[in-house]
Each structure stands twice: as C-alpha cells, then as structure tokens.
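For reference, the structure is listed below as structure tokens.
Only one protein chain is missing from this complex, and each of the others stays in its spot.
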Amino acid sequence: MSENTVVDPSGMHREDQSAELKQSASKPTNIVQRVWAQSEGRIGVILTALIVLLAFLGPLLAPVLTGYSPTAFADRPFQDSGLFGTDDLGRSVASRFLAGGALLVTYSVAATAVGLIVGAAFGMTAAYAGGAVDAVIMRCNDVLLAIPQLVFAMLAIVVLGPQGWVLIMVIGITHAPRIARVSRAATLNVINEDYIRAAEMYAVPRARIIFREIVPNIMGPLSVEAGLRLTYSIGSIASLSFLGLGMQPPTADWGLMINENRIALSIQPWGVILPVVAIAILTIGTNLLADAIARATASTNVEKS
Amino acid sequence: MRTGTGLRRVEQALTRRGILGGAIGVGSVGLLAACGPGPAAQVDMSGGPQRGGALRVGLSGGSSADTVDAHIPVNSGDSARVINIYDTLLIRGDEFELQHRLAETFETNDDGTVWTAKIREGVTFHDGKPLTADDVVFTFERITDPDDPKSGAAGLAMLDEVVATDDYTVEFRLNEANSALDDALGQYAMGIVPRGYDPENPIGSGPFKLKSFEPGQSAVLEANHDYWDEGPYLDEVHLLNFNDTDAVINALLSSQVDCVGQIPLSLVDVIESDERMRILNSETGMWLPFSMRVDKAPFDDVRVRQAMRLVVDREEMLEQVFSGHGRLGNDMFSPLDPDYPSDLPQRTQDIDEAKRLLADAGYPDGLTVELVTAPIQAGAVEAAQVYAEQAKLAGITVDIRRVDTTTFFGENYLSWDFAQSFWYTRNFIPQATSCALEESSTNETQYTDEDFADTFYRARSETNPRLRGELIRQAQHQLYEEGGYIIWGFGNQADAYQSYVGGFVENATGLPLSGYTFRRNWMGEVS
C-alpha cells in the first residue's frame, strides 16, 4: 500500500477533482444507493462488514467457540492441536484470531477521525483565513509530508511509548496534511460562491458560515478521503504492530500475531495466515468502498455538469 | 571483508560446503523451510575423531566492540574466542564439575587463607615460550590491576597477592578466608597469558591460535598442534557473526554454517525432525527469575512474596516458555551446586494459600502490580505473559510493562520493583555474592538480611566441606522461605549442528555448543 499518492481511483488529481465535486454531498441517500449499485461498492460493503462483524463479535465468541480465552494456554508452542494449532506461547491461534481484530478496527477508525477533524480544521482555516495563516499552515503541511508516514510514526512511538492513544494520534496526524490539502481546495471553491459572499456582506457570524455553508459542501470530497484514509490507517496500524511498535503483548492482535508467529511460518502457518487474510480482506473491502464512493460522487457530478 | 588470507579461506570453505548445500536445494534458505524430509547426504560418524577440516560456527549478535582480550569477554562470541585461545587454571566441565587444567592441583591451607596451585609442566604458549608460575602471577596482576580492573576482578576482591614460590608453584594469599577460590578461578575470563601480554597480539596456550579477526563479523582460529591435552582435531574454526537468531538458523539450514548455539527452545522439535540436523539439548542451571524488591511495598511483606511464588504453575511455565525443555525451580538458585537442598518440598501452585496470604497481608480483594519486562533473554517476555495469566487466578492483576533491553539495564536497573532477570549457571557462593548481599553489585531484590549474610560469610570461610554444605543449605532454606526471587525453572541450552560434525556433548555450564570447547570437535566423512 503506497501512501503519498495524489491519484484517486478515476485517475484524476484529487485537488482538481474536489473542485468539481463541491456539491456532491447534497443528496446523501443518493450516494448510498449509487455505492450499492456498483459491484465494487456491494463487494466492498460486504467484505468490510464481514471483517468488522468478526472483529467485534470475535472477542465475545472466542472462548465459546474455541474453548480457550485469547490468553489461556492450550498446548506447547507451535503445535497442531485444536482447529488452527497453537502460537509462540502455546495459546489457541483460533481464539486469538477471533479476538485480534477489535482493537485494530477501533484504532483505525479513531485515527481516521482524528486525521479528518484535524486536517479539515486546518484546511478550512487556511482557505478561509488566507494570507500568512494559509502560507504557514501549508508550509507546515509540506514539512510533515516530507517525513514518510511510517518513519514519523516510529519516531513518535519511540519517544512517547506504544500506547493506544499515541498510535491513534500519530496515524491521525500523518493523515492530516493530505486531508488539509483536500479540504482547503474544496473550501476555496465554495468561498468564492456568491451566496457566501452575500452572507459575509450581511455580517453573518463566521462560525455560522463555516458550519452552515462550508462544512456541508466539503463533505463529499471528505467522504471519499475518509474511505481512502481508513484503508491506510488499517495498513499503518497493522504494520506498526507487525514491527513490534504497535499493540503490545499479551494483547491478541492480528499484526502482532504475525510478528510473534512468523518464525514458525513453515511448520505452523495458521498463526500467520489467518491474520494476514483478515487484514487483506478488510483493506480490500475498505478500498473498494472508497473507490465506489469516489465513483458515486463523481457520477453525481457528471449528471450535474 | 578487508583482511587477507583467513577470510579468503572462509569463502573457500563456504563454497566447498556450498556443494553439499546445493544438493539440498535452494528452498532450504527459508524460514525453517527445509524441515520437511529432504535428501540428506550420507554421513559416516562411526570411525571416531578424524583430523582436519574447518568448523563454521554461527553466532548471533556481535559488534565492533567485540574483543579477543583474555580478560574482558562480554558477549557470547567473546567467550567463544577466549575459551579456545586461552587456558585457565581450572574450568567447569560438562557436568559443572571443576576440572584441573593448567593447575594440576589447587589446594587450600586449613583456614582457607592461602591457596597453592601446582602448574602443569611442559605447556607452551603459541609463540613457543614455556608457561611458568611467573606468567600466572602476571595474569592475576593484570586482572586485578586497580587502575583497570578486568571482568574477573570483582570475584577476586579478597586476593591479597599472588606469589610464585618456584617455577611451577603459585601461592594465592587472601586477606580473608575463602573456601571457594577454586570456583572463582574456574571461569573462562581467567585465562593465563604470558608476561608482557598485549591483546593486540593475543597469545595464549589454548588449543587454537587466532589467525584473523574482524570485530562484529568473523574470527578465524587455527589449530595449535602443540596443545597439551586432547585435540584439537580441526585445522580451523571459523566464528561467523549473524545479525539475529533467524538469520543464524537459516544459515544452518542452508548449510552455510555447521553449528549454531542457543536456538529458540520452541524450535527444538522442528529442527530435530530434519534428518540432516542434530540437537544438543543440555540441562543447565540457567535461570530466568522474577525479582521482587523486598524493601518496596507490597513486596516488603513476606506473605505477599510467598503468595506471588505460590501462584506460579511451574510445570505450565516450563511447557509454555521453554516448550518443556527445562527443569522445575524451587525458588532457590544454583541447582547444580552439590549442596543444593533438593530435599525441600517442591513448591507448587496453591491459589487458595496464595489468596489467604494476600488477605492476611491486607489485600483481601487482590492486588495490582506492574511487571517490567524486556527481551533480555529468549523467553523473558513470554514468561512475563504466562505469569500474568497465572496470577489472575489469585486475584493478582499483573500489568506488563515492556521496555527495550537498553532501558531495562539503564538507569532504573536494580530499582524496578517487580521485574525479571537472567543468570547463567553458578554455584551458591559466587551466585549469592553477586545478588543476595548488601555488597552485591547486582542485588536486584535488595535482599540484605543480616542472618542470611552471617550464614553466608561463615559458609564462605568454612573449609570443611560437610560443615560448609550445612551452612549453604541453611542459607538456601532462608531464601526458600523469604527470598525476593521467583525461581520457577531452569532452561535447557539447545544448540543445533549438522550431522557430520562430531564431538559435541551435553554441557551444564549454560555456554552454547559444549561450552565452546571446539578442541573436541571433528568433521565426519560425507559420502
């Protein structure tokens, strides 16, 4: 999964496109229907829902279905006993697999939300305030973008320790610059509309202009961005756990499971294969969904133009 | 690789073995990929030791700080080098018994204040000079040099002076009685070096001479054919450093090396099932304890400490952490010491008793403690997780705080309230000297009991073995009842080697590959 891309699924520059998509969110029900109407959208929704269900029901079902809690010991390490054998400490792989998705999904959603809020706030501020404020915010953006996401996250985690909130904040903040760019561009286009100018002339409070007029109008590009960033959040948090810098033992977590069990990949592969497959399905699902949302908003645009 | 001929030989050796490896296939260069049945070369090991060949030893770790100085070995690779280049007066053998090497005899006077060594005659250094009492005197002057004390100096604090009374007799005069000086000298960091020794030109009297050395990368040792004892059979030993355990195991499976020390115990069964491989599974006295600060709440209450010990299911601990390759611990160290009190009842998990003790100590609703762990040794972080799981049963919540090794041994080392530790095999006197007295340099539990110290000092100066044994058992019993360590087991040392390598035997010291005594190894015929 490559991070610093400006390409969106239809192959257009995101900033250019978001300019055209300014009113895409005006009829949200349409978007849901349009997403579902595409085969990609349907498959994306189904795959994502499948893993999200697994992630949240799994922890409850794990002891019932496997007979072991995620931290209980079933056998010696790396044995074939039970449905999917044991892990590096002799715990049930099946049980840990069922329990291992909840934190990943929760943290990814939270990190994406942080990224959207921080990014949108700075992007709108930059666009709305303009001038020096705009320049400072966008230069800070460039600096953050110059450090690869993973390297930045590693630095922060080493300094602050691998706690949950650090993961969420760090991944969120690495998303913020790109979201700020998108929301800045979208805001700039709205600002120049006549009705905003009129509202300003009539001295409507700025906060009200922002929340009544601007926010709804950038929701379209932001929703596309949200799907894409969610995919990247999942990948980044799973990667950090895989590197040993994310979730910490004895937590049952898919990324960490891969780290713990890969030394025995050839003799007891389930401890690696199950979490890999789950992460793959989840990210494919969210990516298809993001693509479908982009097409749905783009087709709105096509109709209007 | 910058240095000359020796390393070229490494490459030649690699190519030669490469032919053997080639028969096994590229697939073997995988994460244990070659563990399935593969075509193994026929090896005839029945003929006994044969001369010739080079043994390639895979070591994990190593850095540019690696050394060949006889007296400051730090990591495992350093010990592999000094053990083979130098000889000591005494050394621990395969059964952890004290063997006489350069000292034919080593005896104390009646009160334990003077020890006399009779040096073996006819031994020469690598440069051909004979080894005499004067070299022994120089060696101990160098180790205990007050301006630059070496690794072994701490254990020789009682040494007043070392005097050569004739060419082959040395007296060790002590400023206080010590009945265990033989143990202190029986360490690999006590190698005898010639007067005027320069670590840049490391001359010893060991079975191998240093041929080339690239710190952090490799060392080549060549046979000392004038060695006074059995062996060496090999022409050369190549010590090759790899980044980590995975890399070194893959090097073994792809026949890039002939043997590796200390493989993860969870992989023992797997590697053993590969018919090209042999496993050396040695029982040792290595321990991986939890340490509780006896001066800090809640562990300052002996009832809490005993409760913390009673929650451990030691059998399960061995199974999960060491894959069953180890022996049970009974909250006392030095299991290979002849005076280890093996008659004390084995402590087992007793949740009810633990809860009762906790309630008595004022924790009727259980207890929450933080356990600081770090990957200080294979199995450490795993043991912490197993402990946390077991302690739950008694209402003890163990929060695991995982730090990196540098942090663990950093400024807060010795002040973690509840943490872990790792020790190699040692007998009671040196072990307690290191970790159970006020003066100990690494007293992780801050255990400074006066009664214990009194018993210990009496034991250390007692030269009558029977009386000393009784004192040691008494001291051990005190640790069993109130010590700060949770000693749940002693892990085996597992090494792996190719079936064509001969001469490896189980070794209890905890040093890998038969205590790194490569003089006994030989290469079988591959047909």
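Letters A and B name the chains as they come in the text, with residue numbers starting at 1 for each one.
The rule is simple: contacts are C-beta pairs under 8 Å (C-beta built on N, C-alpha and C of every residue); 3 or more make two chains touch, one makes a residue touch a chain.
By definition in this document, contacts and distances are computed from a predicted model.
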Looking only at the UniProt record of the hidden chain, which name from "Branched-chain amino acid ABC transporter substrate-binding protein", "Zn-ribbon domain-containing OB-fold protein", "Dipeptide transport system permease protein DppB (TC 3.A.1.5.2)" or "Glycosyltransferase" is the right one? "Dipeptide transport system permease protein DppB (TC 3.A.1.5.2)"
Which of A:Val32, A:Leu50, A:Ala121 or A:Met154 touches the missing chain? It is A:Met154
Looking beyond the chains shown, say which of A:Thr125, A:Ser223, A:Gln248 or A:Asn287 touches the absent one. A:Asn287
Chain A residues touching the chain left out here are 1-7, 9-12, 40, 139, 142-143, 146-151, 154-156, 158-159, 231, 234-236, 238-239, 242-245, 258, 262, 265-266, 269, 272-273, 276, 279-280, 283-284, 286-288, 291
What residue numbers in chain B mark contact with the hidden partner chain? 1, 7, 10-11, 14, 25-34, 63-65, 74, 214, 216-218, 240-244, 246-247, 250-251, 254, 256, 404-407, 409-411
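Simple rule for what comes next: only the chains that are shown with their structure count from here on.
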Chain centre separation (chain A, chain B; CA means) in Å: 48
Seen from chain B, its contact residues with chain A in the complex are 30-33, 35, 246, 264, 266-267, 270, 316, 319-321, 323-324, 381-382, 385-386, 388-389, 400, 402
Give the list of chain A residues in touch with chain B in this complex. 71-73, 76-78, 88-90, 248-250, 262-267
